[in-house]
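Structure below; questions to follow.
One protein chain is absent from this view; the other protein chains keep their places.
Note that the chains take the letters A, B and C in the order they are written out, and that residue 1 is the start of every chain.
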Amino acid sequence: MTAVATPEPKFNAVGLEKSDYKGLTSTLCPGCGHDSISTRIIDAAYQLSIKPHEVIKLSGIGCSSKSPAYFLNGAHGINTVHGRMPSVATGAMLANRHQLAIGVSGDGDTGSIGMGQFKHIVRRNVPMVYIIENNGVYGLTKGQFSATADEGQSLKYAGTNELPPLDLCAEAIIAGAGFVARSFAGDAKQVSELLKAAMSFKGIAVLDIISPCVTFNNDDKSTKSYSYGKEHEVPIHDITFVPEYNEISIDYDPGEVVSVKLHDGPAVQLRKLSKDHNPTDKMSALQLLEDAKRSGELVTGIVYINESRETIVDTEDVHEIALAHLPESLLRPSRESLEDVMKDFV
Amino acid sequence: MTAVATPEPKFNAVGLEKSDYKGLTSTLCPGCGHDSISTRIIDAAYQLSIKPHEVIKLSGIGCSSKSPAYFLNGAHGINTVHGRMPSVATGAMLANRHQLAIGVSGDGDTGSIGMGQFKHIVRRNVPMVYIIENNGVYGLTKGQFSATADEGQSLKYAGTNELPPLDLCAEAIIAGAGFVARSFAGDAKQVSELLKAAMSFKGIAVLDIISPCVTFNNDDKSTKSYSYGKEHEVPIHDITFVPEYNEISIDYDPGEVVSVKLHDGPAVQLRKLSKDHNPTDKMSALQLLEDAKRSGELVTGIVYINESRETIVDTEDVHEIALAHLPESLLRPSRESLEDVMKDFV
Amino acid sequence: MTQLAERPSAGSDRATIVNDFTINVATVNGSGSQTANATIVNALFHMGIPVNAKNLFPSNIKGLPTWYNIRASKDGFTARRDTAEVMVAFNAKTIQQDLADLPSGGVMLYPDHLKFEQNRSDVSYYALPANAIMKLHNVDVKFRDRMINMVYVGALAQILGMEMQEVHNYLSKTFGGRAKLVDPNFNIAKSAFEHCEQNIVKSDPFRLERMDGNKDKIMVDGNTAAALGAVYGGVGVVAWYPITPATSLADGLTDFLPRLRKDPATGKATFAIVQAEDELAAIGMLVGAGWAGARAMTSTCGPGISLMSELAGYAYFAEIPLVIWNVQRMGPSTGLPTRVSQGDLLATYYLSHGDTKHVVLLPKDPKECFEFGWRSFDIADQLQTPVFVNSDLDIGMNLWMSDRFEYPTEPMKRGKVLSADDVKALGNTFARYRDEDGTGVGPRTLPGTDALGAAYFTRGTGHTDTATYSERPGDWQNNLIRLDRKHEYARTLVPAPEIHSAGSKLGIIAMGSADPAILEGRAILEALGLTTDYMRVRALPFSTEVREFIAAHDELLVVELNQHGQLAILLRTEYPELATRIKSIAHCDGLPLSGEFVAARVTKNQTVLTSKEVNA
Partner (left out) sequence: MTQLAERPSAGSDRATIVNDFTINVATVNGSGSQTANATIVNALFHMGIPVNAKNLFPSNIKGLPTWYNIRASKDGFTARRDTAEVMVAFNAKTIQQDLADLPSGGVMLYPDHLKFEQNRSDVSYYALPANAIMKLHNVDVKFRDRMINMVYVGALAQILGMEMQEVHNYLSKTFGGRAKLVDPNFNIAKSAFEHCEQNIVKSDPFRLERMDGNKDKIMVDGNTAAALGAVYGGVGVVAWYPITPATSLADGLTDFLPRLRKDPATGKATFAIVQAEDELAAIGMLVGAGWAGARAMTSTCGPGISLMSELAGYAYFAEIPLVIWNVQRMGPSTGLPTRVSQGDLLATYYLSHGDTKHVVLLPKDPKECFEFGWRSFDIADQLQTPVFVNSDLDIGMNLWMSDRFEYPTEPMKRGKVLSADDVKALGNTFARYRDEDGTGVGPRTLPGTDALGAAYFTRGTGHTDTATYSERPGDWQNNLIRLDRKHEYARTLVPAPEIHSAGSKLGIIAMGSADPAILEGRAILEALGLTTDYMRVRALPFSTEVREFIAAHDELLVVELNQHGQLAILLRTEYPELATRIKSIAHCDGLPLSGEFVAARVTKNQTVLTSKEVNA
């Protein structure tokens, strides 16, 4: 690369351009929150200089679940069935531990039909970025309420929702997730930084991103609308992803900034904004969510972070060579060993 | 009844004897915690003078799920499939709102395969008593770890469990349950009082009862064993179910006792024991559970209680006559009405 | 205004074709062409012209190509046709291909701002100044996309002779008479009409003319009809999970139940509708409700059917009545969610593991959806078993011209339910699974029955006839044999096939939405001199008439809309001694069958097609 000062270098550290991270043209509604998240994924992968073929993209079914087709054409993708992406991701990561898994789901896909698998993938700590594009409705089936819809909310088509919303961040924390963040598709910078942090996190990183459905749930009164998000977003902290921990520049008062080191060098730097929140404390995280629910604030940022848990790849003690690529010599024991085993049977 | 002083009256208020509440002879292992819970259910129903035919008994699959056969022969029972009792209970209570539903499940039935349905029945607030007979293993399939097994625990057959346990009380609270209790099958008095309170509660009452599996998980080290429970049980409060609220006798210091009135007259009286705990506060309940997990104490009692939520029967505005018993005149609209509707189609 | 149809046709020397052609409207989905298309369908319907509509829409919300086929058929044929003569090309992305798809002599209407190559000289091109008209009417940009579609409504009216009064009537009805909505839409159509009147020289032979073909008919989709049938069938508990094309059936219930089934005395609901968290929960709720004694139903399709598999087997074995509407779409897997198929016959008949076998009803159109809507509950209650109703996307979501619905002809049949008094009269005992009358059906009690001995325990495991747990080989076998006896009894309760006999030795067999294509195919064949008989199977298990029909014919062609010829498979399985007569014509591309297809395949069929050959 030349030393000419350009706003952003055209090629990243692995020699790829931004366009190398593109997907197919989206077929979602113009303005759909999901599309802006896809753009952020493209940004983050480009900025982290991830090679596309090292990524796998996974999803369930829904408008949100279509979006893996709209980023990173160079990565293998799998659009599974409704609500079962977590188990498919689990199997894929066991088969090839070296891939970076990016899963995209919806609030229906995760919170309704997928609730059981969601809880269990979190419990197993499968290393992946688990994005919930949360719009409070089932977009693809035309606007029914999902399990995260506001209690008492009325929509022209879906009527009135009588049930309280599930809080998917709280669900993730209770189930044992080590990285839980809430964000807003309208907050491009935060989503990008969160994604970079999540992609660098060891273990499952759950991102519950409010992603407005402009066609079915973008009413001012809906907590999942653009206007509501814009008016009520309260970022807990200003997030900066730092590729190398030692590069962290202490521009701020030490008390104002928390830096969380991630396992392989990078860190996230959190500069306190509105709230006093300790993102490494589970109860404080739950309290934050509970308070936000009461106040109606859209509190965004890293709700909880703790990288200490082992991932399933570690607990299963999986071979360094991806299971998918092991040679026959390691997959089929010797003829003698079979004779030996059969001694047990006489 | 005569006025002769007997330890317990032979007939209860509806003229039934204790034996009228019996079930078939249990086929569980002698000493199984589940059997003692069945006995407590018999006690509670007898003491509350519930007519057996007004009860429905429901379960999934497992040793625990067999137990509805072992109490209340006079009640209709349904042993469903693994993990799906919640949905069956939902349908049954919509069809006949006047029944008292007692559901019995296991930690596997609820925490593994049934996690999704469990969260959603809680969210819908289906009026019922939901008992989890929690032994940390799959009894009926011979001792594999369930999702509530202790992290790091080793069992001869099942090997070592690498995963953190789910806390089903915390799961219930997060999902919106209004009555959440933890107890211990070895604590007969507490289980009985809790059951009476739960049976009188309006909405879903979740009882997570540690119920030792004497065959597969009764090791001293297991937090689900009798010996562990006996040594580590820390009741939060002494619970007394009071059939009529105004009968509550204030024998104690007012600060020592909290009385929670239930919708139809009765109340639970909680006399503080070891812990300062406000069972009507959600965050305090979660904190209690978190602390207990860290300390290894088996904290028992009413973890959370709040009767304010509407049940599904209310939100659906279901007819006073059970849907199952509506006459044809209310089920089939008139011939004229059909003619009227068809006008829309021309 | 002058309908162009009233003027002498100019520029075409071909004979006029009246009320017998198809209009294909190509737009972008989510652009709001529904109102425009419905206007055309309804206008034709009210002009007395037999009409039908097939919506070919993509599986997304906005922005992909969508086609809407409107067929006028003076002879009353309502099957899809393979060609459309009049193309309304309002989608820039497909316009070139849409042109290519026109038959020779076809018509192309398009907005003049769309660029494409007019590379065919055998079609009539009519350009419409859509943008200019929108500008003229000063339409708010928010409504522009939607209202521009009224341009083709007006143009078609003028060019083909669709009555503007009927356009107005429909708009009034659909907008509840609100002039604020009716007028702007109508005025755009009118401008288009006037533009055509003044500028377009008609060079095609197609015309619409008022006739009297629709007496006593209604226009309705099958899902609405099914919902309404269920309302009159006394449905108590509805549990469902959204999925195309089954959603609008649940929507119908959500609309009609509050309207028709609140107790006038108390205002209380005599029903409950739950949007479940998934299909496993939906069927679980039905099991609970059916067990407790309410009439319970769901609507779903393939993926939901698969997920319901375990509990469907449970309900079969524990003998719990419930109704599952399977509005079939194209599978396997997620398949084509907005395309039709009859591909779930085997899946529903054999749903669940271990010798399970279900009752399946096969409605052909909205009218039968209404009937099966209520009748399915009677059958389920009488048999104490799940009943599947295999409708499909074509029936369920398209607008059909249908006969009026008939109010249920019989009072509800609730099957063998013992009351408290009944139980007492039996000496406070009863045998839940005892077959007293050879039907295989035992008596049941409902939870809450206040009689000693009324309670029993329901389970998916082996049991004696008094519902106690048993692993004894004899108990198990007796129970399965009784369940098979019940299956035989089911043959006598389900709707018998509909048979059209014309004295031929060649019989066509079909089911469900294939019906219009068969009717038209037979007419084409008849015109070619080939007379056929026809049996439309209406249920599984087959009733005796099915065998009789097959036995009475030398050759049977089973025409169906799936890949493996599933109806043919089941017929051969059931009647091995007649198996060689049964040939399969299976087709599976996502489109409803056409009469042309049926006629062509029947004509071509001279050799025996076994399932193997069909599959090859």
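Just so we're on the same page, contacts are C-beta pairs under 8 Å (C-beta built on N, C-alpha and C of every residue); 3 or more make two chains touch, one makes a residue touch a chain.
Just so it is clear, the model here is predicted, and its values are computed rather than measured.
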item: Shown chains that the omitted chain touches within the full complex; value: A, B, C
item: Candidates C:N24, C:T270 or C:S341 - the one touching the absent chain; value: C:S341
item: Residue in contact with the excluded chain [from A:I37, A:I50, A:C63 or A:A92]; value: A:A92
item: Among C:D421, C:E436 or C:D484, the residue in touch with the chain that has been omitted; value: C:D484
item: Residues in chain C touching the chain absent from view; value: 58-59, 301-303, 305-307, 309-310, 313-314, 316-318, 328, 330-339, 341, 343-344, 346-347, 350, 352-357, 459-462, 471, 473-474, 476-477, 480, 484-485, 487-488, 562-564, 566, 569, 572-574, 576-577, 579-580, 582, 588-591, 608, 610-612, 615-616
item: On chain A, residues whose C-beta touches the chain left out of the figure; value: 51-54, 56, 58, 68-69, 73-81, 84, 86-96, 98-99, 116-117, 120, 124, 312, 316-320, 322-326, 328, 330-333, 335, 337-338, 341-342, 345-346
item: Residues of chain B in contact with the chain not shown; value: 27-30, 61, 63, 66, 81-83, 112-113, 115, 138-142, 144-145, 147, 159, 215
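The working rule: only the chains that are shown with their structure count from here on.
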item: Interface with the most contact pairs, given as the two chains involved; value: B-C
item: Whole-Å separation of chain centres (CA-atom averages), chain A against chain C; value: 40
item: Distance from chain B to chain A - Cα centre to Cα centre, in angstrom; value: 35
item: Contacts with 2+ other chains: residues of chain B; value: 116-117, 120, 124
item: Sequence positions of chain C contacting 2 or more other chains; value: 277-278
